[in-house]
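Let's turn to chain A:
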Amino acid sequence: SSSQESLEKILRIGVVGPESGGSAQLGQGQRKAVELAVNEINKNKLAGEWKLEAVFQDDEGNPTKSSSATNKLIQESKVNVIIASINSSSTLADMVVTERAGIPQITPGSTGASITEQGNEWIFRTAANDSFQADALVKYAKEDLGITKVATFTASDDYGQSGAKLLKNAIEKYGLELVANPTYNNGDKDFKPQLITIRDNGAQAIFMWGLYTEAALISNQSQQLGLDVQLFGASGMAAQKLIELGGDAAQGLILTQTFLPDADIPTVKEFVQKYKEKYNEDPIPHGAQAYDTVYIIANAVLKADSSEPEALRDAIRNTQGLELVTGNPTFNEQGDDIGKRLLITKIDGNKFTLIKAFETK
Partner candidate 1 sequence: MKKNKKIFLMIAVCVLILTLPLYINNLYYLHIINLAGIYTLVTIGLNLLSGYTGQTSMGQAGFFAVGTYVSALMMMNFNFPFLVAIIIGTVATAACGLIISIPAMKLSGPYLVLATVGFGEITRLVLLNWTPVTKGAAGLTGIPYPEIFGLKITSEGQFFYLILIFVILGTYIAVRLAKSKIGRTFSAIREDDLAAEAMGVPVNYYKIAAFVISAMFAGLAGGLFGAFSGVASPDNFTFDDSVAFLCMSVIGGNRTILGGIAGAFVLTIISELLRVFQGTRLIIYGFILIFTVIYMPNGLVGIMDNIKKNYRKNNKINE
Partner candidate 2 sequence: MPLELNILTIKGISVRFGGLQVLNNIDIQVNRNTIHGIIGPNGAGKTTLFNVITGLIRSDSGTISLEGKELPYVKPYQLVSLGFARTFQNIRLFKEMSVLDNVMIGQHIHTPTPIFSIMINGKKSRHYEKVAKEKALEALKFMGIEEKAQETVSNLSYGQQKLVEFARALAAQPKIILLDEPAAGMHPTEKANLLNIVDRLREKGYTIILIEHDMKLVMNICDMISVLDHGKVITQGRPEEVRNNKDVISAYLGKGEYVNARNKRN
Partner candidate 3 sequence: MLEIKEISAGYGATEVLHGISLTVEEGKITTLIGGNGAGKTTTLNCIMGVVKTLGGSITWKNRDISKLKTSGIVGMGISLIPEGRHIFPQMTVMENLEMGAYNRIDKKEIIREDLAWVLDLFPVLKSRYKQFAGTMSGGEQQMLAIGRSLMGNPELILMDEPSMGLAPIIVDEVFDIIHKIQNMGKTILLVEQNATLALSSAHYGYVIELGKIVLKGTGQELLNNPEVEKAYLGL
């Protein structure tokens, strides 16, 4: 294959994600965005002489399948870099494989705290930084809305649980009172028991941490129960679908995200337009992050001018000066992207409207 490379410089990107199973919507969104980015980069020669080639594998949201898929990509497809995965549990399993093989891995979706806490030098994360989100939300609730008694209502998966922890920290930090902190399992349909508890404890606001289906159901059911609370959420549930499914119950819901399709930012506008053209639907935030991830990789290979894993890894670590859809990425020591834009938005009518924007650096 080395002779081939000399003719045409090819960089193979392995992409692992849950294209079927419970989080299929995230995996498929990731795939579409990666395909879009790869096509653009190749068409416009944005990676110089390097041609990107993406190979996709489905992990069904199952960590064992995910690590098999990663293995296959590395061993059989001979990929130079891996984008994997969405579910934190899968990403953690994949990291064992990429570390062993010495291949850089970037996760555009997983937010689990432990991912970048292991001293693994091969992992990078372009997912939204949850601790900033939690902090910003709580701060906003206190300072701008004057809320004092709050409840958290989070998914029992890794995403929800690390969210719960971060929220709790922020709530303590800003001196609010946490009156209830129930959880739910993904796939649950009935949230009324927990909502009743929240209501009975007199919460003024509920901070949700999870995905849009459950968030929409929670909104609906809290309306049905006649709860008079302000709902908050984070980027995991930021999707047009939330507005559609939540109906008028979701109106006024405040959430943080890294990406707002309607934002008046050139990169965002361009991305949304191209995405809509190709797929005839709105991109999801994870898609935006995955899209950016491909650009980061393209930039890295351009800079390193090598598909050697170590060179790539170092180039990714030194990413600088890119104006991308979700911010201008820069990675810290642990591999977290600390250059993400953070937007506080509110559901208003048929779309999210911007309340506040932060640059998180």
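The working rule: a residue touches a chain if its C-beta (ideal position, glycine included) is under 8 Å from a C-beta of that chain, and two chains touch if they have at least 3 such contacts; residues count from 1.
Inclusion criterion for the candidates: all candidates are chains of the complex that A comes from, given by their letters.
Note that the structure is a prediction, hence the values are computed from the model and not measured.
Note on chain A: across the options 1, 2 or 3, its touching candidate in this complex is 1.
Residue ranges on chain A touching candidate 1, taken from their complex, read 19-20, 56-58, 60-65, 67-69, 71-72, 74-76, 87-90, 92-93, 95-96, 101, 112-114, 118, 156-162, 183, 185.
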